[in-house]
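One structure below.
Note that one protein chain is taken out, while the other chains of the complex remain in position.
Take a look at chain A:
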Amino acid sequence: MTETKTPSAGPADPSRRSAIATLAGAAAATSLPLWARYTHAQTAAPIRIGFQMHATGIGSAYGRWYDRTTQAAARLINEAGGINGRPVEIITEDDGTDPKRGAEVVEKFATQHNCDVGYGTLFSHVVMGSAPRAGELQLPYFVVSEGHHVASGKLNRWTVQPGITDVKSQVMAMAPFVAETLGKKVTMIFPDYAFGHDHRDFFTEAMAANGGEVIAKLAIPPTETSFTKYFPKIPRETEVIYHVMVGPAVLTFVKEMGEFFGPSRPAIFGFIDSLEAVDLASPGLEFLEGTYFWEGMARYAQPDQTEFDRHYRAAIGIDQNGASTRDPKDVSTYAHMFGCWETLYVIKAGMEAAGYAGPADRQKLIEAVEAMTEWPLSNEHPQGAKLFNGKTHQVFGPQYISKLEGGRLNVVQTTPIEAGFYPDEVDYTTRSF
């Protein structure tokens, strides 16, 4: 409580003591704005979010769009008053899509930039390499990876994935559509490393649960540049080809698959990961016309586009075809990058719920996020409503199945959130910080 005093008349001839007192008072008054500014800076200092960006290396196409999404969301958050009255500052460091550099970047966030949280990592191997350091440094680490590493229990209590669903959930949600609409006998073509193996294992299990069967699994070595020798291995009774090829060889893969099958091909279902940031009108992709894709979020604005999707596109600068409004050839990674947007809003909600004031409250922030359960479809969550599992640190949401028609992807089915549920594999809340 501020005490106020009524000023009284002083002596006409001030004594030395009163003169000194007056001078001291004047000095204090002069310095008051400095105190005020300092005190103000204590509370209005920015919330520093360390953005681990794949600016270079194999993930750079994703990194570019993750960055644009992040900057747009941070700008909107700041325009709306920031977090707990403090502006958000994004501290970006390139990790080169490399786990060693990723771990170094996390250290830099925690010990040099004094970031409040680390955020934004996509590639699974970078998450795996960085998360141990985040845990040791007790830095809340919000990944946007879609890897199953968080929910599988391999990481730690400081690592959370609240903005994008994981691959296990995505694959499980796809299996009913594939089995019921496209065919029961599936041949899988996937890259022969962890990402492909996740698809192989989770989808095989999910198809069996839906009355289907994976009759052949063609693992393609990551160094392969030509695929013609693999196609004759596809069994004749195959009804559906499931492909998750990624990397620069995907165009060759599609072209050679088209040459092999010609006009009489089985149904084809793929993950858009293969063609993120790729213009679907690129020469060689004509063969994919009429095939189906998983999309995390619909690249092409749909007839039933929500106001939230409109808001999201406008804020980042994305046109109705999922490309930059400045350059229609600059196609976004639309199926994944919403995860950055939604994660930033989860960080905001978590900090507000925890009354976050600084790094001393990092543990409170994690506990606050763990206590969250759902987020409705909104400007903050434009991809769809979400359910969050605080025990596994993993979010669950709708998935989109689209058909390539006339060079654009049209959503034919939106799967319910529950279609991606699976039993908990970990309870991070029982682990120590």
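Remarks
One rule holds in what follows: contacts are C-beta pairs under 8 Å (C-beta built on N, C-alpha and C of every residue); 3 or more make two chains touch, one makes a residue touch a chain; residues count from 1.
Here is the rule we go by: contacts and distances are computed from a predicted model.
Comparing "Amino acid/amide ABC transporter membrane protein 2 (HAAT family)", "Imidazolonepropionase", "Isoquinoline 1-oxidoreductase subunit alpha" or "Tetratricopeptide repeat protein" against the UniProt entry of the hidden chain yields the protein name "Amino acid/amide ABC transporter membrane protein 2 (HAAT family)".
Set against the missing chain, the residues A:124, A:321 or A:343 yield one that touches it, A:124.
Screening A:223, A:264 or A:430 against the full complex identifies A:223 as the residue touching the chain left out. Residue in contact with the omitted chain (choice from A:49, A:90 or A:103): A:103. In the complete complex, the hidden chain is touched by one of A:59, A:118, A:147 or A:212, namely A:147.
The residue from A:62, A:142, A:195 or A:271 that touches the chain not shown here is A:195.
Although one chain is not displayed, its contacts with chain A can still be listed: residues 55-56, 93-94, 98-100, 103-104, 107-108, 110-112, 124-125, 128-129, 131-133, 135-136, 147, 149, 154-155, 192-195, 197, 221-223.
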